[in-house]
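The complex appears here without one of its protein chains, the remainder shown in place.
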Amino acid sequence: MNLLIIPALPLLGSFILIVVGSRLPKRMIPLVGAGSVGLSALATLILGYRFISASLTSLNVIAWQWMDINGLSPAIAFHLDALSLVFIFVITFVGFLIHVYSAEFMVHDEGYARFFAYLNLFVCSMLTLVLADNLVLMYLGWEGVGLCSYLLIGFWYTEEKNGYAARKAFIVTRVGDILMAFGLFLLFQTFHTLNIQEIAGQATQQWTVGSHTAFVISLLLLGGAVGKSAQLPLQTWLPDAMAGPSPVSALIHAATMVTAGVYLIARMHVVFEFAPEVLMIVGIIGAATLVMAGFAALTQYDLKRVLAYSTISQIGYMFLALGVSAWSAAIFHFMIHAFFKALLFLAAGAVIEALHHEHDMFKMGGLKNKLPVVYWTFLVGAGSLAAFPLITGGFYSKDQILWLSLASEHGNIWFFLMALLGALITSIYTFRMLFLTFFGKENTPVSHVPGSSMNIPLIVLAVLSTVGGFIELPHTFGHLTVFSDFLNPILPSVTVQEDLENFEWLIQLVAALVALSGVGLAYFFYIYKPELSDELKSSAADLHSFWLSGWGFDKLYDRLLVRPFVYLSNINKKDIVDKFYDGLVMIAEWVNRMLSYTQSGILRWYLMGIVIGGIVLMALALL
Amino acid sequence: MILVTFISVLMIGGIMAWVAASWSNLASRWISLITLLIDFILAISIWMNNASTPWIEKFYAPWIPNFGINFSLALDGLSLLMLLLTFFLGILGVLISWNEIQYRVGFFHFNLLWVLAGISGVFLTMDLFLFYFFWEVMLIPMYFLIGIWGHENKRYAAFKFFIFTQASGLLMLLAILGLYFVHKNNSGVGTFDYFQLLGTQMSLSTSRWLMFGFLAAFIVKLPVVPFHTWLPDAHSQAPTAGSLILAGLLLKTGAYGLIRFVLPLFPEASAEFAPWAMLLGVVGILYGASLSFAQTDLKRLIAYTSVSHMGFVILGVFAFNSLAMQGAVMQMITHGITSGALFAIAGILYERIHTRDINAMGGFWVKAPFMGVTTLIFVLASLGLPVLGNFIAEFLTLIGSWQANQTLTILATTGIVAATAYSLRIMQKVFLGKTLNEKTMTDLSLREKLVFVPLIAAIIWLGLFPQKVLNTTKPMIDKSFKTEQTTLNQKDNGIQ
Amino acid sequence: MEVSAEYGLLLASVLFILGMIGVLIRRNIIFMLVCVEIMLNAAGLAFIVAGSKWVQADGQVMFIFILTMAAAEVSVGLALILQIYHQLKTLDEDAASSMKG
Partner (left out) sequence: MEFSNINIIDVLPGLFLVVASVLAMISIAIKRNHIFIFVVTSTSLMGVFLFLILYASNHEFNVEPLFVIDGFGTFVTGLIVMSALAVSLLSYAYFEQREERKEEYYILLLLATLGSDILVISKHFVSLFLGLEILSISLYAMVAYLRKRNKSDEAGLKYLILAAFSSAFLLFGMALVYSASGSMDFTGIAKYVSANPTLPLPMFAGMCLMVVGIGFKLGVVPFHMWAPDVYEGAPAPVAAFIASISKGGMVVLLVRFFDTINGFQYPVLVLAFACIAVASMIAGNVLAIQQTNVKRILAYSSIAHMGYILVAFLAGGELGEEAVSFYLVAYFLTNIGAFGVVAILSDQDRDAERLEDYQGLFWRHPKIAAVFTAMLLSLAGIPLTAGFLGKFYLITSGVHAQLWWLVIVLVASSVIGLYYYIRIIAMMFEKAEGSDELALHPRLYLINLITLLVLCALIIYYGIYPQGLIEQIHNFLQ
């Protein structure tokens, strides 16, 4: 079966919906929208089965030669290997579930068809991104997802602020994109090709570790990754992006698009491995981001903003893993995170819709019995996010990262401590969120209880985010390495510092304890003694507002970049250059007036003119 | 012979359209439409079966022998593409003004077709005198288009346009004559024939001066900051078809001139000037972007985006390598389509709500989703989104100019971020946000869809299958870079 | 007795300049006309001087031409002056300045 069909189906779906969507009966729309993604999910499963059973290392399909000018010959061609297989699995599968969820969630929106059209388009571009066999095509997907995220954040376009958030998301990520573009230019200049496999091949031949070009290139690529994955310093767009409908946040801003950066680095790991300094930077960015975002998440009121910041911080973990070149660990966490974060967002969406679009957690509460399904699934997701020991997938994926951040040959104690701190905060804000939403007394009446087509995805995701963890178990117990073995042909396994090998259990213990203590703290502050949290808040009001505003990055950029640009362009609205030409005209008219005085109509002047002319000529002659 | 047909058909059609109007406006509309269709089909047929020879077709007839002036036309890949664009946009121009123009319809179509005739002449001629001839000829009807059917401030705009282009054109004439005499003194033969003048030997300083003469005309047309100020006025005041042709075609004649004349005739001088030219391009990109971000008049806004986009062209042309050159050519075509479409949208919006002020617009998506989607597509094109043609153009240009000069390329690329800002601003102000002024708002009519569907198809086709176009220009570009390749290599080594 | 040509020319030029100044300063049209005549005659004198210098008749021939032309000119001029006087009721040249700019 052809690989092309996987991205083609959603494209077709979105095309149909764009062209005839407005005329389709309402039932048909989700059928087309979700159906197309469902089919491509099915296709993915079949293909994945074939792929594994035939134990292929890679699968290439060329649709057509895109362009071909001396050397630069990117094709519309797809390349399937273990890494991209994992990604397309997550994309199509989680995507499908979210489509199903949306079928009910969005049903009352007049832009129903438009929504599915965008969503399908997004799935298509995301698949293109991960399947592309050359960087130009990947860039195409890269921009495509950016576009869809723009469209979907601003989906409710009559709201001015949604439009603003959408534009912000697009522009900020674009800043990253052009850095990536520079990377591409430089790659092309060095290797005269942009095909990923060829680049990998040539890099190994031409470069030595620490080569300058490699350093620059991977730094630039990192720029792109940072932009898309909302890492420091380009993370500011993601919290605002929550303006979009919840399924969008689940699919784009949690499960798939924001992890494109992780994919990019993993995909280009060959290049990065030649630039250890950059890998170090990746790690630092990851660590810093995960702590920063964690603290920000601690203080949010808006349910979805908490999730947004937690997403940022979880991706921080992935970056950290990449930074210590624990490639498969990063991808593993990506997958698990996709499951539970999608789950959390969908659940949050259900809650918010149930309380007719109330986002403030402090106005929620006591939903435990009102929305049992949502509650239980949310609990599972929260557990996974907080890395609740042993029973949750999140535990296994995050624990791996914690361990490797210390034990990997590039790892160090600081990374580890940061990660650990992050873990603590994570579990605190996770359960703060849980308690505030579902426990305590009911502040807002429940208007409407989600139906089956919203519940089923929640349940499936809950299951996945639990069992998903068991395919990769640490050495200390089980030692199951299905996932990493599967990725091994693409992503080299991490080498652990020998002297630390025996301490893994200790680390896990610490991690587990930290997670649990986090839960405890949350319980203490928000169930046992709620007033305490308020005192804390008031005692450190500045810090609180500082964190609430996401460490003031927005303000900073606004002052530093946005306002100057707007100011400059506005003062020059009339185009200063034009004044120059106006000046010329004025001069001409002035001269004209001066000369017209000589045409006074009085004969004497004219005679005088002749005489003066004669005299001047005489003077010339005499000289 | 077919080359002559291209031009003469348009001229005759124009006269017929004028005459026909005396009994029926509809007749003259149809006549001009059919005329353009004929030319378009002719051009397509040539394109379909052209060998990859540099020169597909030539025509030659003596005109003023005493000065060695000949009526010589020739067609290569570049000219062919430009012709295709000309006729394509011409057709759309006729369609878009179908209802808009009710005053002196016949004379309008006469001017429309004669502008196009002049432009085709510019793209075809291989005699410098004749080139100047057409260069001037295309201005007069354009002047009338702006001056008679324009908006409130048409007089001023028309004058400005005319005088700017004339002034620069005369400088080019001086340069042409200078070249003529240089060649005459070298070889004893006085001729304006492009092919004979190609290898003219001259001192660097001479060629520098002559090149500036040519440049003057071309960078004013292109336009390059700071010679751009005629453009916003002309574009915003012209009737829709006028803006469409201005932005889509007239600007391209400048770029065409650079590629066809400046580089081949003065290789050393232009190589020496290249960094400055690229700098000008970058300045244009950023300056145009910042200005268009500030505008509130929709057409003016789009006009400044043209300034910004044409910056890429000069950047690519003077990057001196075939990648960038291909990019520049591509940019000429895609920008022609994109800006044309955007102006068309501005025009139909004006037809509906009688204002160009974007603060008076908003939330039109509710009423006009089709128009919204169309606009969205072209807005995205203008911010260089992949899948759409402009991406190919800008990507090639930048990846090429990167080989030549990295700092400038970086600056140019930041222009793309700015492009994102102003393009999305259009979308936000006009189609999203609170719903305003929607009483008279209606979605695209069938005729208008007939205009936009081909445009959309074209821009997407260019984005996904650019190879056909690239192949068309390949022979000509490879030929022109036999000499420059060496300088390029030197630049390359300089970088590593 | 012998007078060198230079003196003749000098005289002529003095006359010429006198006439010129006259034209410039007089307001009355008739006087302006007269002054022009003076200038013309100065030129004629110069011709005669030059002719005698080269011992040729040409100078005198030229002078006769000048006289004729001057006569014709004055006749037309006077006719015009009559018209002007009809319309402006004055002979002040500065009055006849309706066209300007």
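Just so it is clear, A, B and C label the chains in written order, and each chain counts residues from 1 on its own.
Basically, a contact is a pair of C-beta atoms (placed from the backbone, for glycine too) under 8 Å apart; a residue touches a chain by one contact, two chains touch by 3 or more.
Please read these numbers as outputs of a predicted model, since none were measured by experiment.
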Contacts of the hidden chain among displayed chains: A, B, C
Of B:Val4, B:Leu26, B:Ile41 or B:Ala167, the residue in touch with the unshown chain: B:Ala167
From B:Gly178, B:Pro226, B:Pro264 or B:Pro454, residue that would touch the chain that is not displayed: B:Gly178
Touching residue (missing chain; options B:Val19, B:Ile148 or B:Ile460): B:Ile148
Selected residue (touches chain absent from view) among A:Val467, A:Leu506 or A:Ile612: A:Ile612
Subunit B, residues in touch with the chain not shown (by the definition above): 63-67, 104, 132-133, 136-137, 139-140, 143-144, 147-148, 155, 158-159, 162-163, 166-167, 170-171, 173-174, 177-178, 180-181
Footprint left on subunit C by the chain that the document does not show: 5, 9, 12-13, 16, 19-20, 23, 29, 32-33, 36, 39-40, 42-44, 46-47, 49-51, 53-54, 56, 58-59, 61-62, 65-66, 69, 72-73, 76-77, 80-81, 83-84, 87-88, 96-101
For subunit A, residues in touch with the removed chain: 588-589, 591-593, 595-596, 598-599, 601, 603, 605-607, 609-610, 612-614, 616-618, 620-623
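Following the convention adopted for this analysis, only the chains that are shown with their structure count from here on.
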Chain nearest the overall C-alpha centroid of the shown protein atoms: B
Subunit B and subunit C, separation of their C-alpha mean positions in angstrom: 65
Computed distance of Cα centres, subunit C from subunit A, in Å: 97
List of subunit A residues in touch with subunit C within their complex: 596, 599-604, 607-608, 611
Subunit C residues within the subunit A interface of the complex: 20, 23-24, 32, 93-94, 96-101
Residue ranges of subunit B in contact with subunit A within the complex: 160, 225-226, 228-229, 232, 290-291, 293-295, 322-323, 326, 363, 365-366, 369, 373, 380, 385-387, 391-392, 395-396, 398-399, 402-403, 409-410, 413-414, 416-418, 420-421, 424-425, 428, 431-435, 464-467, 470, 474, 492, 495
